[in-house]
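Up next, chain A:
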Amino acid sequence: SASNGSDAGGDAGTDGGYNVYALLPQGNDQPYGTNYLKAMNAAAADMGVNLTITNAEYDSAKQANECSVAIASKPDGIILWPAAVDTIRPCLEAAKAAGIPVNASNSDVLPEDKSLVGTYTGPSNDGVGRAAAKLIGDVLGDGGGNIIIVQGLSGNSTAIDREAGFRDELAASYPNVTVIGQQPGDWAKDVALTVTSEMLTSLGEENIDAIYAVDDTMAAGAIEAMENRGIDPTTIPVVGTGNTELGQPNVLSGKQYATLFQSPVWDGENAVTYIVDAIDGKTLEPNYFMPIPEITKDNAAEYPAEW
Partner candidate 1 sequence: MSTDPDAQTTRKIVIEAHDVVKRFGGAVAVDQVSIAVGAGEIHAVVGENGAGKSTLMRILAGILTPDSGGVSVNGKLLEPGAKASLEAGIALVHQELSLIPEMTVAENILLGVTPTKFGVIDSARQRKIAGDALDQIGVSVDLNERVSRLSMALRQFVEIARAVARNPRVLILDEPTATLTPAETDYLLSMLQRLAARGLAIIYISHRIPEVFRICERATILRDGQIVEVMTIAETTPNAVIDKMVGRELKLDLQTRRVADPGAVVLSARGIRAARVNGIDLDVRAGEIVGIGGLVGAGRSELVRAIIGVDPRTAGTATITVDGETKNINGYGNAVRSGIAFIPEERRTEGLALDMTVAENITLPNRAALSTGGFLQRGKIAEFATRLANTVGLRPPEVDRAAGEYSGGNQQKVVIAKWLGREPKLIVLDEPTRGVDVGAKSEIHRLLRELADQGTAVLVVSSDLPELLELSDVIHVVRDGRIMGTLSPDEANERSVMALAAGERVASSS
Partner candidate 2 sequence: MSTIKLQETQTGTWNRVKSTVARRTEGRAVVLLILVIVVIAMQQPIVFNAYGVSLARVALVGLVALGLTLVVLQGELDLSVGSTLALTGVVVATIPDLGLGIIVGLITGLVIGALNAFLIVIVGVNSFIATLGTLFALRGLAFVLSDGRPVRVTDIDSALTFGRELLGPLTPRVLIFILLFIALQFFTSRMRAGREFYAVGGNRQAAIDAGIPVKLRLFTAFMLCGFVAALAGVINTLELTAADPTAGSSVLLASFAAVIIGGNLLNGGRGSLVGTMIGAFALGLMQVGLTFAGTPREVQDVLIGIILLVAITTEPNNLRALSGRVQRLTRGKANASA
C-alpha cells in the first residue's frame, strides 16, 4: 500500500510499515510541538511507521490543502491535529470517502464531527480548563473572589477551548469566583508579564485574588510581574498548564500555586499508537484522554518537566 517513496523512519523489521500523514498546526516552531514531534518520531520508528509530517502554522486553509495532499498520496492513516477545529469537517469527510482512517490528536474535533474520526488522543483542553477552574475555585474557598485570565494567542483554538472549559466550570461550581479581567499573553512570557502588570495596575492588586494563565510560560510572566511590583507571588495563587521546564521550578518554589501536567511525550506517542490500532481495525474508545495530573509544590518532584 506504500504509495510514496519516502522511507523516513522506515524500519525493515515490519513489512514495509504503514504510511501515515501527521497534519499538525505546529512543530519545531513551538516548544510543545518540538517535544511532541520527538516523541511521535520515536514511536513511529519503534512501530515501523513511515511518517510524513506537515506544519500548517495554524493556517486552516493551508492545513485543508495539506489534508487533500495527504489523501491524494493514499496513506494508511492520518493523524490530524486541527489548526482550527471548526474548519476540518471537509478534510474528515474526504478522508472517509477515500476510506482512510483519521484520528484526532491534541485538539478534539467538535461533537458533530466525532463520527468522522476513529478516536481522539490527547488532553481534553476543555477538561484542562475545568481542572484549572477547580484548582482556583478550591484554593479561593467558599468566599470565592476576583480573578484575571492571561490568555494564549488570540484566536488559537487550544486557548479558546481551555478558557471555555474554565469559565463553564466556574459558572457551574464556583459562582462566587468572578473573572474581572482578561488579556492575551500570546503564549509569550514577556507579553504575559506586561499585560498582567497592567491588569494589576488597572484593576488594583488588592482586588485580584488569583490568576489563571493558560500556560506555564505565561504563568511565569504573571509571577515575574508580581515580583517586579514587590508582591509576594504566594499571596495571589497562579494556576498554569503544562508543568514546563519554565513552570516547574516556580511550582516547586511555591511561587506558582499549581499547574496541570500536559505531556507532549504522551501526546505524540499515543497519536501514533492509536492510529496504528485504527489502521489495524481494532475497536477504539471515542477518546483516549491524556491523564492531566494536578501538580503542586508537594508532588511536583515526581513529575519531571518534559518541555
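The candidates came about this way: all candidates are chains of the complex that A comes from, given by their letters.
Just so we're on the same page, a residue touches a chain if its C-beta (ideal position, glycine included) is under 8 Å from a C-beta of that chain, and two chains touch if they have at least 3 such contacts; residues count from 1.
If you're wondering where the values come from, they're calculated on a predicted model, not measured in any experiment.
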item: Options 1 or 2 - which one, within this complex, touches chain A; value: 2
item: Complex interface listing, chain A residues touching candidate 2; value: 3-4, 6, 8, 27-29, 51-55, 57-62, 64-66, 68-69, 71-73, 83-90, 93, 154-157, 160
